[in-house]
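Only one protein chain is missing from this complex, and each of the others stays in its spot.
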Amino acid sequence: MKRLLNLTLGVMTAIGGFVDIGNLVTSGITGARFGMSLAWALLLGTAGMTLYGEMAGRVTAVSRRPIFHVVRERLGVRTAMVNLVASLLLNVLTLAAEIGGVGLALALASSINYILWVPIIGFLVWFFIWKVPFAVIERVFGLLGLALMVFVVALFHLHTHWHALASGIVNPVVPSGEGHPTWWFYAISLIGAALVPYQVFFFSSGGIEEKWSVEHLGEMRANALIGFPLGGLLSLAIMAAAVPVLQPRSIGVNHLGEVGLPVIAALGKVGLIIMLLGFFAATFAAAVESAMSSGYITAQYLGWSWGKQVRPSQAPRFHVVCLITVLLGTAFMLTTVDPVKVTLVSVVLGAAAIPLTFFPILVVANDRRLMGKHANGRIVNALGFAFFVVIVAVSVATLPLLFITKAGQ
Amino acid sequence: MRLVEVIGCAVVDAGGQSLGEVHDVRLVADGPRDANGRSRYRLDALVVGAGGMAHKLGYSHDAVSGPWPLASIFRRTIRRSLVVPWSEVEAFDRPTIRIGVRKADLTSLADADDRRDDT
Amino acid sequence: MATAQLMADEVLRGRTTLAYADTVVTDAENDVSAVQTAFDTRQPPDATSITLRDEFDNVLQDAVTAAQDLRIAVRRDDAHAIRDGLDEAAKAVAQLQRYSR
Partner (left out) sequence: MTADTSGWGIPVGYANEFLLDREILDKDDTPVGKVDDLDFEILPDGSPVLSAILCGPTALGPRLGGRLGTWWVSIARRLRPNDDPTPVHVGIDDVDHVDRETLRLRITGSNAGTLRLQRWVDAKIVKRIPGGE
């Protein structure tokens, strides 16, 4: 019974943990602007995250070591350093976006400008890393994040043309009046929102914090294979709900508030309050996770002790890196940059950086000296390689598209 | 002598032909005993030439056999890595190492006889 | 503009919290006035376009005023004022659409 409870908890936290400000913003924008014509990108990104999340979890559970050790061993000090620096910068950017997201959610709840919330949120993020046990953070916020299911409910209350939605997914057409580069830019943003690097590091390091071993492979698989796809479904619901409400009125999503309009239209005040709770939980959890991820990967690259299983005085350098990340992220948000823009840029750059992490995972999952009978099978390898080719292509296309479309304008 | 001083050196054979850079070393535990009575590791050979990345990733070993087609590509680059016994080193003057044999007399990393004894 | 209209509608139907509506409508107002500012800083190339520019600027100004009125009405939760604001906004939008053709 306890095992089953753990399993459910794990799956649900994976759902809640998957959705963050990146998913909220990109799903909302694309649904309002492109209908369901980019749903394929969301599905592709989710499939890739599920595939590589499972692989990373398996490597972690079998070798009992987190992914960034593997990154340094297999890529060598220099390439791993490039990955480390890129991931650290991305973590700061992502953290800033998430802090902005929490601020926007609180602003929507209180009508107090988000910027005033930013320092308070920054402090709270650090406090949670400093004092609150890992399992509590993961579970409480993962579960609260499920409040976003309200978008699924809203979808059923709205006059959804299911048939049109489905055909939009199956036959994607670039809407008239939209340029192809812009369409592709947003496709990458959706893939990137599903494949944020910190999620891989956090999933794997979190497995070590929860003392995964070979016996936990089932639990880990359930988390990855059920949790991530359901999280993707949630993003899809946010996108789909925007289609009947925002697209006909040609409302563009420039603020988090507009993402929530479909829920208000469908469910009124109650739906709104539940949704705000979901916004808050999803973005706050992601803020904590992205800041901790900086501590994790730095410590794992340099061989420091890390994690929340040990007291801060036993892993002081880990905590200092987390603290610096939080300070930088908070300071960046305080410059009054637009959180929605920061989110878009961070998910797109994330998509560009992810191959450096996925590549060693794919290689190590094939090392039978390490993995024994848990090494990748043929099907996983075929899918893994195909997806790897896709993300390399994405990574090459990202920067040109970012500049051509001026971040999707 | 630190390993970092050896790695990256250009190796030139007896005929003056460049063989590429050192990217790894082979260690054999047959040196003098340490305080615990175990044989110390001796730097037995240099691994030189292309395929440093593939070697590091683990593709020089049979146990890493996927995914297609990465495995076969990496295998091929590893065939171009040569093993140079340390005893053949004539002059070590960073960043160049001169050896006393010719390229044709060296074995490829892929053919080194210790590749399959530790699965 | 459409955002503010939709939001104001929901306020009238009592389906949203005031804080949420206020934030959304304020953002919308800022967006509209940002468009106006951006438009005003453009240098028109000749005399005819100066006239055209002035006309369009008036229309934009109406939109900004409508958005402002809506925001104030929403903040006061004044149903009557919101309805007026919505009418005003609808007119502004209709004019904008005429010019954008």
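To keep things simple, chains are lettered A, B and C as they appear, and every chain counts its residues starting from 1.
Basically, a contact is a pair of C-beta atoms (placed from the backbone, for glycine too) under 8 Å apart; a residue touches a chain by one contact, two chains touch by 3 or more.
Everything numeric here is computed off the predicted structure, so don't read it as measured data.
**Q** Taking the complete complex into account, which shown chains does the hidden chain touch?
**A** Answer for the hidden chain's contacts among shown chains: A, B.
**Q** Where the complex has a chain not shown, which of A:Lys2, A:Arg78, A:His159 or A:Lys373 is the residue touching it?
**A** A:Arg78
**Q** Across the whole complex, list the residues on subunit A that are touched by the chain not included here.
**A** Its contact residues with the unshown chain are 63, 65, 69, 72-73, 76-78, 81, 130-131, 299, 301-306, 312-314, 316-317, 319-320, 369-370.
**Q** For subunit B, which residues reach the chain that was dropped from this view?
**A** Interface with the chain not displayed, on the subunit B side: 1-4, 7-8, 23-32, 34-36, 38-44, 47, 55-56, 58, 60-61, 86-87, 113-114, 117-118.
Criterion: only the chains that are shown with their structure count from here on.
**Q** Averaged over CA atoms, how far is the centre of subunit A from the centre of subunit C? Could you give it in whole Å?
**A** Here the centre of subunit C sits 35 Å away from the centre of subunit A.
**Q** Can you give the whole-Å distance between the Cα centres of subunit B and subunit C?
**A** 72
**Q** At which residue positions does subunit C touch at least two other chains?
**A** Not one residue of subunit C touches more than one other chain, so the list is empty.
**Q** In their shared complex, at which residues does subunit C touch subunit A?
**A** Its residues touching subunit A are 2-3, 5-7, 10, 13-20, 22-24, 27, 31.
**Q** Which of the residues in subunit A come into contact with subunit C in the complex?
**A** 107-111, 245, 249-251, 254-255, 257-258, 260-261, 264-265, 268-269, 272-273, 276
**Q** What does subunit A use to touch subunit B in their complex?
**A** Against subunit B, subunit A makes touches at 73-76, 360, 362-364, 366-369, 375-376, 378, 381-382, 384-385.
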